[in-house]
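Quick notes on the structure that follows.
Here the complex is missing a single protein chain, while all its other protein chains stay put.
By letter and in written order, the chains are A, B and C; residue numbering begins at 1 in each of them.
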Amino acid sequence: MTKLPAGVWGVVATPFHDDLEVDLDSLATLVRRYEELGVTGLTVLGVFGEAARLDGAERTRVLSTVIDAVDLPVVVGATTLATAPVIEEAELARRVAGSRLAGVMVQINSPTPAVLAAHLNAVHRATGVGLVVQDYPVASGVSMPLPAQIEALADVEGVVAVKAEAAPTAARVAALSDRFDVPVFGGLGGIGLIDELQAGAAGAMTGFSYPEGLLATIHAHRTGGFAAAREALAPYLPLIAFEQQPGIGLAIRKACLAHRKLIAGPAVRPPAPALPASLIPNLYEHLAAMEGLVTR
Amino acid sequence: MTKLPAGVWGVVATPFHDDLEVDLDSLATLVRRYEELGVTGLTVLGVFGEAARLDGAERTRVLSTVIDAVDLPVVVGATTLATAPVIEEAELARRVAGSRLAGVMVQINSPTPAVLAAHLNAVHRATGVGLVVQDYPVASGVSMPLPAQIEALADVEGVVAVKAEAAPTAARVAALSDRFDVPVFGGLGGIGLIDELQAGAAGAMTGFSYPEGLLATIHAHRTGGFAAAREALAPYLPLIAFEQQPGIGLAIRKACLAHRKLIAGPAVRPPAPALPASLIPNLYEHLAAMEGLVTR
Amino acid sequence: MTKLPAGVWGVVATPFHDDLEVDLDSLATLVRRYEELGVTGLTVLGVFGEAARLDGAERTRVLSTVIDAVDLPVVVGATTLATAPVIEEAELARRVAGSRLAGVMVQINSPTPAVLAAHLNAVHRATGVGLVVQDYPVASGVSMPLPAQIEALADVEGVVAVKAEAAPTAARVAALSDRFDVPVFGGLGGIGLIDELQAGAAGAMTGFSYPEGLLATIHAHRTGGFAAAREALAPYLPLIAFEQQPGIGLAIRKACLAHRKLIAGPAVRPPAPALPASLIPNLYEHLAAMEGLVTR
Partner (left out) sequence: MTKLPAGVWGVVATPFHDDLEVDLDSLATLVRRYEELGVTGLTVLGVFGEAARLDGAERTRVLSTVIDAVDLPVVVGATTLATAPVIEEAELARRVAGSRLAGVMVQINSPTPAVLAAHLNAVHRATGVGLVVQDYPVASGVSMPLPAQIEALADVEGVVAVKAEAAPTAARVAALSDRFDVPVFGGLGGIGLIDELQAGAAGAMTGFSYPEGLLATIHAHRTGGFAAAREALAPYLPLIAFEQQPGIGLAIRKACLAHRKLIAGPAVRPPAPALPASLIPNLYEHLAAMEGLVTR
């Protein structure tokens, strides 16, 4: 399997009209902007793409819209935790994305190494797709200690990347990069990106509303190491921290994307909480500050 | 909408062959046995039916097998928490079960009354199906205080039953039965059944491997009140308690069903944990003791 | 260190007057009744003794009252998770209980074997007290997989018992009893007692309001094995299950003890929830049913 190339993989939000129907035009606009910015690839139907709030037909339309709109490779998220439905999701991803499918993102579904390894191997063998193993306990409900994770991954074929979103992420990136010949990506909006890059991360796979900041940081790290990466990321961190707040993070992110006119409106599907009205003025302060940093 | 009739609703396990493929023959045997025993209806594709571990085609086959095998009304579980995919699941249930569909079991998806009410109303209006509202935080990850639940349900159309599986269940049964003209069922393997009946429960909706015990208890309660129900349930409680253990409960239940020859084998799909070998002799002690209670 | 003798260790509730002051007279009455019933020993200042809701002077008075009222050996619970305050609690226990101290109950404080082992060894070495290692994630917030627990305990001196209250308890009892020469006790109100005895448990350490049921079960198990133990426990299980409900379990237990006149009143200290009024009639049904079983 081809490992995922390094860089920024943009986790694509799924835009909705005000009536909560999927807004495919906005989706196309959004991913074209990602392509213009120079991201390495896109991650579609992930947790922050609200895939778990879409029905099957919507997922298909979202994915095919992305495939049609840009030429980037795509990772497709699986929303379930058991083998049969993950295989079903992976088959759909392969059918729709075809040769553009860089991998299917599969969540860690058990703290027991043999169970996880069997799951991942079954998905890979049934579908032939490359696996992006996502360690994200907040979404999956499954916490796996690092030694168990290493034990499991040693027995799995077809892994093309790991996405490390369990604390402390940088320590996990270091251990996994050291042990396996596989790229490890940070997520979590980029809040720990410089530490993850120092630990050997291949890049960021996340949906921060100003991906320019992630791209600049990775570029700076390549040429100037920690100090340069730190300087590149610091001006984005106030908004990253604001956007990373549990619960309302997605609503903030979509409001930012709407403000940037990358999507038409900021709607999120329930039960995701909406943006508290008291925070809207503050959000505009953040957005105003961003204007000094990025064009458009 | 027709409210669910009182009594025992058997939560149907999904049997698997040793290779973890769905065993439809066993499924038909199992539900026919439920019908012979005289249950009021069946709940298919619930949490303990491992619906979340089946792909779409498997779910369809499971449901149509049940519909073909028996004449009982069925409640069909939805595995997801957001409106669009729950509607998709409800549509499938309606298409396959037709007029035999007594309701779709929808989990509480938010602690916020307005969010839950909008969700339930949207599902009902889009599909016309009756709603069995399931309050089961262990499965959904969502805990809703009782006052908020009452506030939400006051604004929802189409509710045909509530399934109360959040502690203390009997207090919730009492409050909901008192406030709404809707049957409330206990679950949790029947461990609190007599208390729930005393609180006004319409019956049990659960998958205890000896449904005879649930039926006998409800019958006894109707004729002899608490004391009779208590006497009827007590001999089953040692196994109910054993079967209710977190994690391994499903494996125990399927091992019992297999021992009873109601299903061919006890396999569960990962990541559900298997039965620890150290408990197998103990399980056989329980099963031997059951033989004095029920005709196999 | 002397291992804890087998049998029933009564977990002693701390009675309060209506104004929530400690009721030492009731406490003396309660523990004398335990002694008359023939329990092996008492566990004082445990989780269900509300030790975490007592101040230091109250803890001392509770413990010295028990010591003065009966001749039984006592295990004293520690309420904290770090080494220094546990040592402080253990010193207090030793000072007040003297030679009557059978052990200090220390909670598992880390899922990391080396951390737990160092903690337990430090407590033992600093105080010389025997350790009753309590595995109770609901109270401690710490879940430790069984293999890690075995690894930790292999390196600890001074363990006089283990109290297994993490699911599946019987499997844990089996593994620990098999591996170590140390008595393992079940807890959780006795809900899994027959399974734990079958797995090799030395007895029950719990506060069920009718300890007669626990005593009868253990006696029956010794003479008649599983079948006899099952028959002995079954009539108590309806109340055990009622009493084991999360949150309100302690309020139920104290209401039962008050009904039995073993304590003067049922008050619990907040933030423990009170007994919902809707359950009081039901509680009286349980208590009436108990009258056929035990001499008050």
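Before moving on, here are some points about what is shown:
Everything below uses one rule, namely that a residue touches a chain if its C-beta (ideal position, glycine included) is under 8 Å from a C-beta of that chain, and two chains touch if they have at least 3 such contacts.
Here the structure is a predicted model, which means the values were calculated and not measured.
Although it is not drawn, the missing chain touches A, C when the whole complex is taken into account. When you scan C:T43, C:T65 or C:N109 for touch with the missing chain, the hit is C:N109. Only one residue from A:V106, A:A174, A:L215 or A:C256 touches the chain missing from this view: A:A174.
Residue in contact with the omitted chain (choice from C:H17, C:R94 or C:R269): C:R269. From the options C:M1, C:L37 or C:A52, the residue with contact to the chain not on display is C:A52. Although one chain is not shown, part of chain C still touches it, namely residues 50, 52-56, 58, 80-85, 87-88, 109-110, 112, 115-116, 118-119, 141-142, 269-271, 273. Counting the whole complex, the residues of chain A in touch with the unshown chain are 167-171, 174-175, 191-192, 194-195, 198-199, 226-227, 230, 233-235, 237-238, 241-242, 245-248, 276, 278-279, 281-282, 285-286, 288-289.
The criterion applied here is as follows: only the chains that are shown with their structure count from here on.
By C-beta pair count, the most extensively touching chains are B-C. Per-chain Cα centroids separate chain A from chain B by 36 Å.
Each chain gets one centre point, the mean of its Cα atoms, and the points for chain B and chain C are 33 Å apart. Shared interface positions of chain A, i.e. residues touching 2 or more other chains, are not present.
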